[in-house]
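For reference, the structure is listed below as structure tokens.
Only a single protein chain was left out; the remaining protein chains are all shown in position.
First chain written, first letter: the chains are A, B and C, and each begins at residue 1.
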Amino acid sequence: MMRFALIGCGKIGKVHADSIAAHPRAELAWACHPREQAARTFAAEYGAKASTDVDTVLADLSVDAILIASPTSTHVDLITRGVLAGKAALCEKPIDLDITRVDACWEQIKSENPTVMMGFNRRFDPSFRAVRDRIRSGEIGRLEQLIIISRDPAPPPPGYVAGSGGLFRDMTIHDFDTARFLLGDIVEVQAAGGNFISEEIAEVGDIDSASIMMRGADGTLCQIVNSRRCAFGYDQRVEAFGELGMLTVENLRPSGVRFAGGAATEVADPYLSFYLDRYIPSYRAELDHFVTAVETGTPPEPGFADGRATLALADAAGESIRSGRVVRPGV
Amino acid sequence: MMRFALIGCGKIGKVHADSIAAHPRAELAWACHPREQAARTFAAEYGAKASTDVDTVLADLSVDAILIASPTSTHVDLITRGVLAGKAALCEKPIDLDITRVDACWEQIKSENPTVMMGFNRRFDPSFRAVRDRIRSGEIGRLEQLIIISRDPAPPPPGYVAGSGGLFRDMTIHDFDTARFLLGDIVEVQAAGGNFISEEIAEVGDIDSASIMMRGADGTLCQIVNSRRCAFGYDQRVEAFGELGMLTVENLRPSGVRFAGGAATEVADPYLSFYLDRYIPSYRAELDHFVTAVETGTPPEPGFADGRATLALADAAGESIRSGRVVRPGV
Amino acid sequence: MMRFALIGCGKIGKVHADSIAAHPRAELAWACHPREQAARTFAAEYGAKASTDVDTVLADLSVDAILIASPTSTHVDLITRGVLAGKAALCEKPIDLDITRVDACWEQIKSENPTVMMGFNRRFDPSFRAVRDRIRSGEIGRLEQLIIISRDPAPPPPGYVAGSGGLFRDMTIHDFDTARFLLGDIVEVQAAGGNFISEEIAEVGDIDSASIMMRGADGTLCQIVNSRRCAFGYDQRVEAFGELGMLTVENLRPSGVRFAGGAATEVADPYLSFYLDRYIPSYRAELDHFVTAVETGTPPEPGFADGRATLALADAAGESIRSGRVVRPGV
Partner (left out) sequence: MMRFALIGCGKIGKVHADSIAAHPRAELAWACHPREQAARTFAAEYGAKASTDVDTVLADLSVDAILIASPTSTHVDLITRGVLAGKAALCEKPIDLDITRVDACWEQIKSENPTVMMGFNRRFDPSFRAVRDRIRSGEIGRLEQLIIISRDPAPPPPGYVAGSGGLFRDMTIHDFDTARFLLGDIVEVQAAGGNFISEEIAEVGDIDSASIMMRGADGTLCQIVNSRRCAFGYDQRVEAFGELGMLTVENLRPSGVRFAGGAATEVADPYLSFYLDRYIPSYRAELDHFVTAVETGTPPEPGFADGRATLALADAAGESIRSGRVVRPGV
């Protein structure tokens, strides 16, 4: 059994604790959170020990891996300390909001040959993965154009956006990773933003809607469409267009019911409403990938470098909006 | 040019007159109707001569074919007179409501080796025909189960049903023909009826809804579902299930627009509302088949015998409701 | 915690053991099977005790309920002994193949005011249940016509059919329950069968395909389509047609991926392949309903009488095929 310490006992921490509990070769050893009550609640539910102190957790030699589900600002420090304590780490995105801190982190840990995986769970969504596999199998020939549509059902709660690093680092970062997952390295970024939804978001200088164009190292064109609000639920689609055809991922619905009446036909239910509905299977598969990678000593994907690359794309998109120019992401 | 005399200048007569006008090798020579004004209106619109007298029309040696779009009770007489006058005939369904009159008609005309085609236009619908062709090509292997769903958008106007011959002879007769078109001869019929929609229909002793089960000569099972009213338009679907797969015909919509909102997703327009929307292309293709058959001297399909067979199925369905038994249609 | 004894440690027993393990208020106390090794394997996996002896299990006063997943021929005896031992019972369908044994069973247990639930899991499928709820809410007005299409992906293994009681008692019985779930009591049955698929099935005197028409006590028409083999997976659909519209349940697919290429468009994956894929959520919800019913002392649905009624419909369908007549199911 691989023994995990969960750092961060909030909503996304719960998702990961459930995944650990459901995994036949993993167990939760520690629930760690600054508020003791949160740690204790998780510990009780999953049969783990509770702590408010990361050092205590890292000192437990029986712990194989840490799962970092705490606020972004703590990630670099926790990755560093975890790796130096000899633990494998599965860290929620992003590594940090500041790429210089990301690079400094890597300088500190790289000599350890660390096992660090980034929590870009969508890579493990069965539909997205099937599209990746079918592209690689040659089913659509050379991939030429990729469209990623990604809209959240509703803006984050008040106060969240100000510290989020902005739309590109907070939300689009998933789509940057999906783009890299499906087409590989990206060499050009252009972006445009809009403020349609939330005055609060505009007031802190962020955008709530975005269009992004990118070019892969092999020339493939990619477009991303983002919105912080979507009336019909969590809009998560992909179109991969190639020489021989197109593979698409449609939105998922909770049932197979349709209605036809006097005013409309083929009426389907609302789509799955948010990531806790849409992506639970992908969180499970993500954890399984991490466990297997640690067990077999193979590097997990997406790794630290992938986390760094998505941040560079987010920075490039921001720079493109400011300059009105095509930007090549820093490498 | 094949010269047509149209007998019956009503709504369905207009459909056929349009088909004749649109056909490159056909023209309307006569519009014939008991009310002179109706005949004149058609004649003016299509550049034809008008008459209230069938004999005048049949005496015109330049007329190649009659198109019978008059009330059912006149069909047998018109077919007989037309054939004996040497004309080919395309006749709206049904031949008659009384199968003994149908058989008597055939006795009178059979020695003429007549060219008579029945207006079962759905055989010429591109979707239904594609299903037939793909079944024959072996795409689904042996056809095992056929489902025909056929619902009108609204009951006929008051007064119509009493003289219609009943649901099976008036409406289901199209579905009986579709069944024979797709699976061949039918040897067993069971039926059940319902009265959900119209008191007037119940009062004249007819049903407004029906379930029918049939067995083909080769054992294939077939089910028909009928209703005289459908909230979401003209429901015209087929499912052909076989050893290797299934071919279905979906309802058609006038555009490709969909809506997704807070309460529902993938919302499509209402379906095409009735036969004048859904089947205009099939009326056109039906006429073309008839014209080509006459030109080439090949027997058109569906012919007189097909019209007779559908009436026998309608009678068998009625007998099954009365007796509560499986009925073998008269041959 | 409600403590269960599972009787029958085969494939469907595994489904139920998983449901018990996943339920927060249930636990597996005993795994009982004639082959000791099977009982032990289940016991080890679920932390239960193993037994080959039903009496031992029923004598355990800490056991609240038995879950009967053994062969059909044992159901009546196990229900009777379980009820008389004071246990609640959740029993796989059918109660028995012989309705006189079913009635005799009831005579023996009825004075105990027993809590017996039949495992018609499809009532708990989210799509079918949504259709039921939406019919009841009046969304489609009066229900007029119900179509149930139910096809298994492949015939059962050799030897199974001979002892199965035949298509109607073994397979259609689920659809009879679905019909009763959606439209209520049924008063007329007509049926037709076919043998297209399996010589072995024909040799034991059973059919492998069927058409069924039924009429509800309120007049609603219902049609069922069955096949023991379906090239495109597990075909499980429902259409509920009413005055104001139609609710349908489509087949479910494992992902949201579609392909468009030179020869075809909108190509979707094969459907979920069989009941272990399609209905796992319904087995979970079924168990939850049973647990809640026992906890609250309310009668679970579907109950013993529902199991009896579906068997009466199966018998009526068989009688209709033999007699070629409409049959009123015994009440």
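We take it that contacts are C-beta pairs under 8 Å (C-beta built on N, C-alpha and C of every residue); 3 or more make two chains touch, one makes a residue touch a chain.
Computed from a predicted structure; not experimentally measured.
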| item | value |
| --- | --- |
| Chain not shown, its touching partners among those shown | A, B, C |
| Touching residue (missing chain; options B:S51, B:N121, B:T172 or B:N251) | B:N251 |
| Among A:A22, A:A130 or A:V225, the residue in touch with the chain that has been omitted | A:V225 |
| Identified contact with the non-displayed chain, of B:S19, B:S70, B:S127 or B:Q223 | B:S127 |
| Omitted-chain contact residue, chosen from C:W30, C:F196 or C:Y271 | C:Y271 |
| Touching residues on chain C - with respect to the absent chain | 231-233, 251, 253, 259-271 |
| Residue numbers in chain B that touch the chain omitted from display | 126-127, 130-131, 134, 139-140, 244-252, 254-262 |
| Residues in chain A touching the chain absent from view | 140-142, 144-145, 147, 149, 151, 188, 190, 192, 194-197, 209-211, 213, 215, 219-223, 225, 227, 229-232, 235, 241-246, 324-326 |
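The rule is short, and it goes like this: only the chains that are shown with their structure count from here on.
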| item | value |
| --- | --- |
| Reference chain B; chain at largest CA-centroid distance | A |
| Chain pair, most C-beta pairs within the contact cut-off | B-C |
| Whole-Å gap separating chain A and chain C, where each centre is the average of the chain's CA atoms | 41 |
| Distance between chain centroids, defined by C-alpha means - chain A, chain B (Å) | 59 |
| Multi-chain contact residues (two or more partners), chain A | 251, 259-262 |
